[in-house]
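Sharing a structure with you now.
Excluded from the complex is one protein chain; the other protein chains are retained at their positions.
Every chain is named by a letter (A and B) in the order it is written, and numbering of its residues begins at 1.
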Amino acid sequence: MAHRERGDLDGRAATDAPDAPDAPRRALRVERLGCARGGRWLFRDLSFELHAGQALALRGPNGSGKSSLLRQLAGLLPREHGVVEGAAPADLAYLAHQNGLSLDLSARENLALATRIGGRDLSPAALEAALEEVGLRQAAATPARRLSQGQRRRLALARVRASARPLWLLDEPTAALDGDGEQVFARLLTAHLEAGGLAVVATHQALALPLPRCIALTLGPASSRPDPGIAPAPAASPMEFAP
Amino acid sequence: MSMTGIAPLATTSTDAVGDMTRSGAPHGRSGDLADAPASHARQAARPRAHLLDHPLDPPLDQPLARPRRWRALASPVVFDRWAARVVPWFAGAAALLGAAGLWIGFVVAPTDHQQGEVYRLIYLHVPAAWMSMFLYLVAALHAALGLIYRTRLSPVMARALVPTGAVFTAIALWTGAAWGKPTWGTWWVWDARLTSELLLLFLYLGYLALVSAIDDVRRADRAGALLLLVGVVNVPVIYFSVKWWNTLHQGASIRFDAAPSMASSMLAGMLLMALACWAYAIAVSLARARCLLRERHLEALP
Partner (left out) sequence: MLALLHRDLLLAARRPADALGPLVFFALVACLFPLAIGPDPALLAVLGPGVIWVAALLAMLLSQYRLFEADLADGSLEQAVLAPGGALAVVAAKTLTHWLSTGAPLVVAAPLLALQYDLAPTATGVLALALLIGTPALSLLGAFGAALTLGLRGHVLLALIVLPLCVPTLIFGSGATTAAQQGLAAGPQLSLLGAALLVSLVTLPWATAAALRLAVE
């Protein structure tokens, strides 16, 4: 059974000493990963390494295998070719295209049960804090069915945040979010990376975040790739990593 | 040390058939399932050795060492060639053995003093019933192998065996009914053996329905394998049902631990027919497996 910690939002149990020793340096290592679906290779021999505090931005047109890569890292798709290290099920939080919410439960119930299913028991105060963080405090008691798409996405982000897992696998996290929601996401992601977490984010848009270290990875057909001489993202976005 | 960011990618062009997908700055490659994993220069040069050539198979140019012979059959290409050579022999054997068995059964063997001429259906009914159970067990074995070892050929063999098994089950039920009417006075009776044989037919049909309803080949294979394995419990029930329950169906005529209770010519006829059914099943299943492999390979090309 999963080890339950009843505590606050950041995973510090009530009995922990105020300054805990450094968490082990985590890394995600992928070696020669391949994914074949429907008889076609989506990608092959994919290798990369991600360290604590880094984010990997997955780019590419529709159908290029971004979601499949995330699902392989999450363990939902089998990894028949290649090796993945550092993505144990207990270490990751996965946000799919769908929100993973039961529509008949309220926002608060969804969050509480989802985190409990993941092995964490949040105190009521921590739950409220999580909902506040994504701007859903007013809508906490509303059934998920009556929330808007953007609100549901925020709730899903709250779930990822509350899981306190080091590796975040996010598939189009800003889909259906308004400008304010995108800021919420940026805040959450930055805080997560600064606390030593890792993230793999599939996104169509450039995430304008003042991040120190980030890797871009583009999947997709050769014909649609931009000229390698030109940076594939607007120069204004500091998310891109310059060697 | 983490990988650097936006380095230009080495472009790998593909042939007209392949799908062009590539991975990014952290290095990777593209290709479709029919391409060789070698570098691009060799990719164009190497001719495809066989229709079913697959890049993950060992190359075919060196002869197979004898100790590895059987396991090499797990490769679709090797299997295809072997099956192509072997099927005609089994088909011929089935024809010859079948002719001999039927001749002995219908011409040479004496008339049964209790049941008259109608007992001769035994020469078709009993081998068909044996094969129906045996083929299910073999299909379940392939299903288990496919699930555990993820061999590519095992689900194909299971799919190839099931229709033949269903046909034999239907023959067993039909000839059994034709035999039952004059002997017991009824076409059908709901005793343990007949009921479980009918269930076996439904299990076969259920498998066929399931694998044809799922579009994704991999999921269809594994789901079908699970279904076969869960249903395998039915086969011992059929076999032992005459011992466990009082049924109208007669007991086992051929046992391993006692002398058979029938005339030797009848026994010979039945054994010949059993061998004929077995050879027929092998020939037909292997031929079907070859067809399935081709279907899959064609679907795999974009």
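A few notes on this one:
We adopt the following convention: a contact is a pair of C-beta atoms (placed from the backbone, for glycine too) under 8 Å apart; a residue touches a chain by one contact, two chains touch by 3 or more.
Everything numeric here is computed off the predicted structure, so don't read it as measured data.
For the chain left out of this panel, the touching residue among B:83, B:203 or B:286 is B:203. Among the residues B:170, B:189, B:214 or B:271, only B:214 touches the chain that is left out of the figure. Among A:28, A:69 or A:114, only A:114 touches the chain that is left out of the view. Of A:102, A:142 or A:203, it is A:102 that touches the chain left out of the display.
Residues of chain A in contact with the chain left out of this view: 1-2, 71, 74-78, 89-90, 92, 94, 96-105, 109, 113-114, 116-119.
The chain not displayed touches chain B at residues 147, 195, 199, 202-203, 205-207, 209-210, 213-214, 219, 222-223, 226-227, 229-231, 233-234, 237.
Keep in mind that, in the parts below, only the chains that are shown with their structure count from here on.
We define each chain's centre as the mean of its Cα atoms; on that basis chain A and chain B are separated by 45 Å.
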